[in-house]
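Excluded from the complex is one protein chain; the other protein chains are retained at their positions.
Residue numbering begins at 1 within each chain, and the chains themselves are lettered A and B in the order written.
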Amino acid sequence: MLSRVADSLYWLSRYLERAENLARLVDVNRHDTLDTSSASDSDEAWRPLLYATCTEDTFATAKEKQGASLEVGSFIMFSEHNPDSIRKCIAYARENARMVRDQISEEMWLELNRIHLFMQSSEAEYLWSRDPEALCREVIKFSLLFQGLTDATILHDDGWQFVQLSKFIERADKTSRILDILTYLKNPEKTELASVLRSCSGFSAFRAEFRGEITLPNVITFLLFSQSFPRSVRFCMRRLDSVLHSISGMPIGAFSNEAERLAGSVLAQLNFSSIDTVWEVGLHEYIDELQTRLNEIGQCVYETYVKVPSELQNVKPWDHSIMPWQQQQQQQ
Amino acid sequence: MMSDSMRLRIHHRTEYSYSSPVRDSVNEVRLRPAESRWQACEASFVTVLPACRISHYQDLNFNTVHHFEIARPHQKLVIDSRSTVMTREKVDFEKLPYGFLHKDLAKCQRLGECHPFLQDSTYVERTPEVWRLALDIQHDTDSEDVFETSYAIMEHIFRNYTYRAGATTVSTHANEVIANKTGVCQDFAHAMVAICRSIGIPARYVSGYFFDATRDHSLRGSEASHAWVEVYIDGSGWIGLDPTNNKVVDATYIVLATGRDYREVAPVIGSYFGAALSSLNVTVRVERLPDGPAASK
Partner (left out) sequence: MFEHYQKEDFFDEMFASDKGDAFDFYQPLKDRFGRLSPEEIAEKQRRVDHGFLEQGVTFTVYGEDSGTERIFPFDMIPRIIPDREWQTIEQGLTQRIIALNLFLHDIYHDERIIKDGVIPEDVVKSALHYRPEMVGVDVAKDIYIHICGSDLIRDGEGKYLVLEDNGRCPSGVSYLLENREMMKRAFPGVYRQSGVRPVDSYPELLLKTLQHLSPRSGMTPVCVLLTPGVYNSAYFEHTFLARKMGIEIVEGRDLIVIDGFVYMRTTLGLVQVDVIYRRLDDDFLDPRVFREDSTLGVPGLMEAYLRGNVSLANAVGTGVADDKVTYAYVPDMIRYYLDQDPILENVPTYLAWRDEDKSYILDNLENLVVKAANESGGYGMLMGPASTEEERSEFADRIRENPRNYIAQPVVSLSRHPTLCEDFAIEGRHVDLRPFVLYGEDIEIIPGGLTRVALKKGSLIVNSSQGGGSKDTWVLFQ
């Protein structure tokens, strides 16, 4: 398939996954901070979230531009000055979808267009002011619906694989970032551990898998190493690895490009690590390393499938001497 | 079974390439399908590249001739002819045009329509050898009927001659063909014309195309411009016989031009100054167009 199409599908899916994760983070955090009253307190309570999304500086700038009354929640949801606001993520996703309108199904387009128009409207802002939870739910619900439509209404060909690919990269990235909140909090309390789990929609899954106490090691183990929780980093990496192999046609375990090699090595590491490994390195460092790897994988995917490798620009890809000239061709 | 009318589309492309530029090329082409009771030319477009002015006239045999000149140097000449023709069955196979007897042939000599086709021409000569051959065939057939004899002459050629491209040239004489019994459709047609004329059967040379309707495309000459013979049968007119394929001409055949021999009907004939021809490429494609469901009922 065309690289541009692959690229658009990749970003379409990645932005939607990002929007969904952000919406969940906002929802959970908002819920937890309901008790705090003053604006400055509120900012303080949202700080871990800014930390997790690496937007502390952006928020400060936005506050300068939009006024001190800007709340973190609406900053993440709508702000013009936040390149990763949910509104913008959805707009980018729609823009990418529009580029490949003929490659996605009508249903996918209609739903995406609908949420985009809604998010752009003042109606969304009104809903946010009145019932923020409802708005977050709306975004999450849309994302899940869209994933369902993607699975059910288009060919599961290379294009679909690229959709899966970016979804799992983004998801692994977000889960790891949410985990990183725990290093920010130093000694997280039980409620904070619970909200981290809820931020990953993992509360009940955690209960089912651990049946035990919500402790820091358990939460980390669950979010990093769970075999079956669909948002654990390990689960995402396993899927990512398999998608990469589906695209290249290489058998699992072998690799034909750098992205595959990196994904394979991250997965192997996760497969053979435990909470002890994490303690040895330090949680933040462990996550940092993981995120660097994820970025590299994204970059390698781009270089392998989208960008024209620079060396090709200078190489003669075709032997001109074996080209028949037009005139000769006519005479057959 | 063929239906008795057919819509056929022909694309005939001739491409000359020269090793170095040539100039003052003057050409005449006979590529427009003829009009007759059995053949209606719905459309015909004869064009030339390099693009130039083209003009047309009718020759003595009522064939349409296109004429053009290219003075400026050129290294390639393409003559393209596209036509759509509606053809009809000429011969009713239930009652073939029998009944015209040899003893009545004499009156053809006095018919303006036949006279030229009883004489010698550039590639055809009535020699004593040919005459004896014709008499032998007529004797073996043991028939007084002109059509039956003509059919036997066609069969004689088809059975005894070898079809081989390259054995002859564009200017091989009928006598040579009859002696060597080898050639291509042009040669077979010349031979048959000579044999017919030697015993007084008016015979003319036809250039054209045919659509190979056989399932295995076993007929010869469908991928090039083809040639066959028409003999004059009093009461029925000119009836076509194809010695290359041993066939009475039917609706699958398209007539371009008729004349005493190849020289008078050559599809493309021309001259130029300059380098030798480096290649000549001719493609002919004849396709049957759908007549629609009503016609095939």
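The rule is short, and it goes like this: a residue touches a chain if its C-beta (ideal position, glycine included) is under 8 Å from a C-beta of that chain, and two chains touch if they have at least 3 such contacts.
All values derive from a computational prediction rather than experimental measurement.
Student: Specify the residue from the set B:46, B:192 or B:206 that touches the hidden chain.
Tutor: Considering all chains, including the one not shown, the answer is B:46.
Student: Which residue among A:106, A:189 or A:280 touches the omitted chain?
Tutor: Considering the complete complex, A:106 is the one touching the chain left out.
Student: For the chain that got dropped from the picture, name the residues of chain A it touches.
Tutor: Touching the chain left out of view, chain A contributes residues 1-4, 6, 98-99, 101-102, 106, 158, 162, 247, 305-306, 308, 312-313, 315-318, 320, 323-326, 329-330, 332.
Student: Identify the residues of chain B touching the omitted chain, counting contacts across the whole complex.
Tutor: 9, 11, 42-43, 45-47, 49-56, 66, 72, 78, 82, 84, 287, 290-295
Simple rule for what comes next: only the chains that are shown with their structure count from here on.
Student: Approximately how many whole Å separate the CA-defined centres of chain A and chain B?
Tutor: Taking the mean C-alpha position of each chain, the two centres sit 76 Å apart.
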